[in-house]
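My structure is below; once you've seen it, I'll send some questions.
Yeah, one chain of the complex is gone here, protein chain that is, but the others are all in their spots.
Naming follows writing order (A, B and C), and every chain is counted from residue 1.
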Amino acid sequence: MHRNNDDNQSGQMTTLILRTASTYLMPLLLLFSIFILIRGHYEPGGGFVGGLIASIALVVYGYANGLKRIKSFLQFHPGGLIPTGVTLAMLSGIAPMFLGKPFMTGLWLDQQLPIIGHVGTALFFDTGVYLVVVGTTLTIIFSIGEEIDS
Amino acid sequence: MVILLALMVGLMYAAGIYLVLRRSLVKLIIGLILLGNAANLLIFLIGGITRGEPPVIGEGEFTLGEVYADPLPQALILTAIVIGFGLQAFAMVLLEQEYREAGVTDLDSLKDEDTDDQ
Amino acid sequence: MLTAVLVGFVAALGFAFAGNHMRKSVSYWIPFLPASLFVYFALMVDPVLADGAILFQYNWAESMGVSMNFRLDILSLLFALLITGIGTLVFLYSTAYMRDHKQLDRFYGYLSLFMASMLGLVLAENLITLFIFWEMTSISSFFLIGFNYRDKKAGRAALTALCITGGGGLLLLVALLMMGQLAGTYSFTEILQSGDVLRDSSMYPVILLLLFAGVFTKSAQFPFHFWLPEAMRAPTPVSTYLHSATMVKAGIYLLARFHPVLEGPGLWQNTLLIVGGITMLFGAIHALFRTDMKAILAYTTISALGIMVFLTGLGTPAALAALGLFILVHALYKSSMFLVTGVLDKTTGTRNLTQLRGLGKYMPLVFAAGMLAALSNAGLLPALGYHSKHLFYEASLGHITHSTLLTGLALVTNILLLAAGLLIGLRPFTGQPSHHPAERVSSLLWLPALLPGLLAVAAGLAPVFMEKTLTSPFAKELTTTAFEGHLHLWGGFDQLLMLSVMTLAAGLIVYWKFSTPKESRVTLVNREKLSPGGLMYKAAVQLRNFFKTLIHILQNGYLRYYTSVIVGFLVLLMGLRIQYSLEFNYDLARILDIQAIEAVTMLVMVISVVVSVVSKSRLLAVASLGSVGLCICLIFLYFSAPDLAMTQFTIDTLTVVLFVLLLNGLPAYLLKADRGIHWRDLILAGGFGALIFLFTLEVLNQPTDSGINAFYAENAYLLAKGKNVVNVILVDFRGVDTLIEIVVLAVAGLGVFSLIKLKVTDAPE
Partner (left out) sequence: MTDHSILIPILIQLTTALVLLFMWNRIHLQRRASVIGNAIGLAYAIYLFQKVYNQGILVTQGGGWEAPYGITFAADLFSASMILIASASGFAVSIFAAGSMSKRRSMFVFFPIFHFLLMGIIGSFLAGDLFNLYVWFELIIIASFGLITFGGGKRQLEGALKYVTLNLLASILFITGIAFLYGLTGTLNMADLALKTAEVENKNLLTITALFFFVGLGIKTAVFPLYFWLPASYHTPLSAISAIFGGLLTKVGVYTMLRIFSLFFLPDPFVSNVITVVAIFTLIAGAMGAMIQNDLRKLFSWLIVCHIGFMIAGLGMYTTIAIAGAVFYLFHDIIVKTNLFMISGLIHRITGSFKLKKLGGFYAHYPSKTLLIAIPLFSLVGIPPLSGFWPKLLLINGGLDTESYWLIASILVASFITLFAIGKVWIEVFWKKGATVTPKKHFVTFGELRYIHKVGFVLPIAALGAISLFLAFGAGWVFTVSEQIARELMNPESYIEAILNQNN
C-alpha cells in the first residue's frame, strides 16, 4: 500500500502530511464513529455509518503508516471482529426468545443512562453491526493490501 | 423533480447495462456498480420524495409530524447499499484475481470452459 | 399373489448383496424359485377357467389412484405360466451354461429381477403399476444385453434397446394416462367397462397411436425391430428368455389386454394388419439370409411377433384363438431352438451355420430337441404348431374383404419360417461332422431344450384339452364372444389342409435352396445404411451434431452475449406487454417541481454517468463513478434522507479506495469495440433504460397508501424508544433484515479473504 513512498519528493511530502494528520485524526475519527453509533437511535447515524467511519479512519491511517503499524495498533486480526459482531447481534436477537417473545423483540432497561439514553437490545445489536462493518471492511482492504505488497 | 429523477434512473440503468455489455472486465464492474446505484435510486424515487422533512422525531415530540419522508424505503436502501458494497467488493477482488490467473482483462478471451465439450 | 410377484425382487436383491461370495452350488437351488411359482400358477388354472378373472387387491399409492391390484384371467395366466415355465427351463439351463462365469450373482440377480417384473407386468390390474413393471422389464433387459459389459458392442446394443423400448414406453405412458383420464380410473377392470367412452373420445386415435408406439417398440415391429437382433449379444439363456419367449411378447400382451377396450375397425385393425404383415414377412425373409444361428432366431422371432400383431389385427374370435395358441407354441419351440443353439455354441465355440455340420451323431438328444422344435414350427402333426397354423389360416381366410391377400401373406411367411426353422433344427446335425466335441453334453443343457418339444407334441395330441383350456376361453376373454371353431387332428380334405401341404412343400423347396448358407447372402440383405436401424442411427448422429452446433451457438462462452440475451429477453417481454398498457396522465405540477440546485446536481450527475461510460481513461471512469455516488448522496440530502447520505458517502469513498487499490496492477484500459456491436448494445441498453423510465412514471402515478409508514411514525418512539425512525426500522422493526445483512457483509469479507489467501497448488480436487 505504501509502494509509492520513495517515488519522489512531493510524494514523500504528501505522505508525511498524511501520516502526521492521520495520527491525530485517527483516534478522533474513531471516537466520532462511536458517537455516531450511539446517537443513531435518535439522530441520523447508527451502526453502519459508525462502522464505516471507523473503517475509513483506520484505512487512512494504514494508507499513511503502512499495514504493519496498523496491525500492531490493533493487536489482532480484524477478521476476528466479524464473528464477534455477528454473535453480539445474534445474541441480542435471541435474548428475547428466552423470555418467550419473538426473535429480535426489543428489550429495554427502565432507567436511562447519561449520554447514551435508553439502553436496550437495539444498542447491542447496533454495536454488533458496527463491529461487523469494521471487521469486514478492514479484512477486505488488508487482504488486498497484503497481496499487493507481496 | 420526479421526472428528472426518473430520467436519471433510466439513464443509469441504460449506462449500467451498456457497460456490462463491454469486453473490459473493469467496465463490467463499473456497470454493475452503476446498476446497483440505479436500483437504490429507483427505490428512493418510488418510495416518494419529500424535501426537508427527515423522518427523525423532533426534540420533545413523540411522533413524526404531518409531513415526513417515508422512512421505510430509506431503511431498505440503507440495507441495499451495504449489501451492494459487500457484493461489489467481492466482484472487484474477483476481477483482479481473474486477471492474475488469466493474464487478460478481455472478457472475450474467457470462454474455453463453456465451449470445450470434450 | 403379492408374494408370488415380489419374491423375484427379493431374490434379485439377495443376489445383488450376495456378491462374489455366491457359490456355484447355490445356483442349483435357484430353479426351484420359478418352478414353485409355475406350480402355483398351474394350480390357478382351474379357478380361472371357472371364474373368468380373479382379482387380488393390495394397497399402494392409493392417493394417486395407483394400487398393487393383480388380475388373473386366462390371458395373464397364460403369460404367467410361460414366464415361470420357460423361466424354470432357462434357470435350469443356466446352471450348466453359465457354470464357469465369475459373476453369477449379477446374472441371477438380473434374471430374477426380470422374471418378477414380467410377472408383475402381466398380472397388474392397475395401468400405472402395469407401466412400472413394463419399464422394469426394459431396464432388466438393458442390464442383461450388456451383461458382457466389457464388450463395447454389447454396451451399444443395450443402449439401443433401452432407447427404443424406453422411448416407446414414454409414449405408452401418455396413452395410459389419457385412458385413465377419460375413464376416470386406472383400474383395468373398471376401464373394461369404458370401452365406448374411449372409442367415442376425440383422443381415441391419439391413444391408439401412442399405445402402438409402446407396443411396436417393445415387440420389435418394423421399423423398430432392429434392436432385437442386436440384443442377441446377451448370453443365450437371456436371449431365450427375454428376447424370444417372454419380454418381446409384452407388447402383444398389451394389445391383447386392450383389445376388448380399444379394438375397432379402421385405425386399430388396419395399423395392426399392415405393421404386423410387413413385420412378419420382413423378419421371415431376413432370417433366411443369415448365417449366425442367433441372428436367424432373432429374425424369425421378429416375424413371429409380426404374426401375433397381425392376428390381433384380424380380431375375429378365430384369430384371437390362434393368437392365444400361437403365443404358447412359439414360446415352446423358439425357446427350444435357442437352447439348442446355445448348446452348439457352447460345445463347438461357434454359431455360424456355415461351419456347423453333422453334430447329430455326437448329440442325438440335442438333435431330437431341434427336430421337435422344427416340427412344431413347421406346423406338422403331431406338434402343437399344427393347430396354431391351422387356426392362423382359418383366421386369415375369414377376413371379410382381403382374405386372399392376407392368406397369401400368411402363406409366404409360413413357408419362409418353415425353412428357417429347418436351418436351425436340422441342418447343423446332418452331413459330414465338422466338429468333434470333446465332452458329453450335460443333461442340464439338453433336457431344458428337449422338454418344450415333448410338451408341444403332448399338447398337440390333445386338441380337445387345448381347446377347452386355452383357445376357447382366450377368445372369449378378448372378444366376449366364444370361439366356435374346433381343434382336431384331422379336419378332412379342405382349404386348410391344402394350405398346410402347400406350406410344407414350398418350405422344403426353399430350405433345399437355402440349405447351404453363404456369407455373401448376408450382405445381400444387410444394407446397414438403408435399414431402419441404420437410418435411425444416422439420424441420431445428425441430430447430435445439430444439437452440438446449436448449443455452441447458444452457450458460446461470451459473457456479454449472455447478458445481452437476458436483457434482450426482458425488454422483449416488456415490449410485448407494455404496448397495451401505458396511459400517461401525470400530475405535471408534481413531477415538474424542480429547484435550481437540484437541477445542477442532476446535470453534474448526467455528465458523470456519461463520462464513466465513454471515458478512455480508467481512472477518470472510476472518478466519475465516485462523482455519481456523491451526487446520489446529495439527492438523499435534498430529499430528507440524512442517514442514507452519510452511508452513501462513506460507501462511495470506500468503493473508490478499493477500486484504486485494485486497478493499480491491471494493464491498459481495454477499449476494443466493434462499431456494429456498439450500436446494437446502445439500442438494447437505451431501450431498457427507456422502459424503466416509462414504467417508473407509470407506477408513480398509482395511488398507494398502505398506512405502514404511519405506523412507524406513530410508534417509533412510543414503542421502540428511538427517534431516528430509519434507524429504529433498521434495528427494531426490520431488525432481522439488518442481522442478515451483516451476515452478508461478513460472508463477503470471508469470501474476499479466501479468494485472495487460498491459492490452490495441488490437483483440481
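Just so we're on the same page, a contact is a pair of C-beta atoms (placed from the backbone, for glycine too) under 8 Å apart; a residue touches a chain by one contact, two chains touch by 3 or more.
Nothing here was measured: the structure is a model prediction, and the numbers come from that model.
Student: Could you tell me which of the visible chains the hidden chain touches?
Tutor: A, B, C
Student: Among C:T3, C:T401, C:Q432 or C:Q702, which residue is in contact with the omitted chain in the full complex?
Tutor: In the complete complex, the chain left out is touched by residue C:Q702.
Student: Just to verify: which one of C:V48, C:I86, C:L123 or C:M178 makes contact with the chain not shown?
Tutor: C:M178
Student: Check each of C:Y93, C:F142, C:F258 or C:F659 against the chain that is not shown and name the one that touches it.
Tutor: The missing chain is touched by C:F142.
Student: Going by the touch rule given at the top, which residues of subunit B touch the chain that is not shown?
Tutor: On the subunit B side, contact with the omitted chain comes from 20, 25, 28, 32, 35-36, 38-39, 42-43, 46-47, 72-73, 76, 79-80, 83, 86-87, 90-91, 94-95, 97-98, 101-102, 107, 110, 112-114, 117-118.
Student: Please identify, in ascending order, the residues of subunit C that touch the omitted chain?
Tutor: Where subunit C meets the chain not shown: residues 16, 19-20, 60-64, 66, 106, 128, 131-132, 135-136, 139, 142, 146, 149-150, 152, 154-156, 158-159, 162-163, 166-167, 170-171, 173-174, 177-178, 180-181, 544, 547-548, 550-551, 554-555, 557, 559, 562-563, 565-566, 569-570, 573-574, 576-578, 580-581, 583, 692, 695-696, 698-700, 702, 704-706, 708, 711-712, 732-737, 740-741, 743-744, 746-748, 750-751, 753-755, 757-765.
Student: Which residue numbers on subunit A touch the omitted chain?
Tutor: Touching the chain left out of view, subunit A contributes residues 79, 82-83, 86-87, 90, 94, 96-97, 100-106.
Simple rule for what comes next: only the chains that are shown with their structure count from here on.
Student: Express in whole angstrom the distance between the two chain centres, defined as the mean CA positions of subunit B and subunit C.
Tutor: Centre-to-centre distance between subunit B and subunit C: 49 Å.
Student: I'd like the Å distance between the centres of subunit A and subunit B, where a centre is the mean of that chain's Cα atoms.
Tutor: About 23 Å separates the centre of subunit A from that of subunit B.
Student: Where in subunit B do residues touch two or more other chains at once?
Tutor: 54, 56, 78, 82, 86, 89, 93, 96
Student: Would you give the residues of subunit C that are in contact with at least 2 other chains, written as numbers and ranges?
Tutor: Subunit C, residues with two or more chain partners: 642-643, 647, 651, 654, 658, 662, 665, 723-724, 726, 730, 738, 745, 748-749, 752, 756.
Student: Quick one: which bits of subunit A touch subunit C in the complex? Just the residue numbers, please.
Tutor: Going by the criterion above, the answer is residues 1, 36, 40-49, 52-53, 55-56, 59, 79, 82-83, 85-86, 89-90, 93, 103-104, 106, 108, 118, 120, 122, 125-126, 128-129, 132-133, 135-137, 139-141, 143-148.
Student: Using the touch definition up top, name the residues of subunit C that touch subunit A in the complex.
Tutor: Answer in residue numbers: 642-643, 646-647, 650-651, 653-654, 657-658, 661-662, 664-665, 720-724, 726-728, 730-732, 735-736, 738-739, 742-743, 745-746, 748-750, 752-753, 756-757.
Student: Which positions of subunit C touch subunit B when the two form their complex?
Tutor: Contact set of subunit C toward subunit B: 548, 551-552, 555-560, 563-564, 567, 590-595, 598-599, 602, 605-606, 609-610, 612-613, 618, 621-622, 625, 628-629, 632, 635-636, 638-644, 647-648, 651, 654-655, 658-659, 662-663, 665-667, 669-673, 681-682, 684-686, 688-690, 692-693, 696-697, 699-700, 708-709, 712-714, 716-718, 723-726, 729-730, 733-734, 737-738, 741, 744-745, 747-749, 751-752, 755-756.
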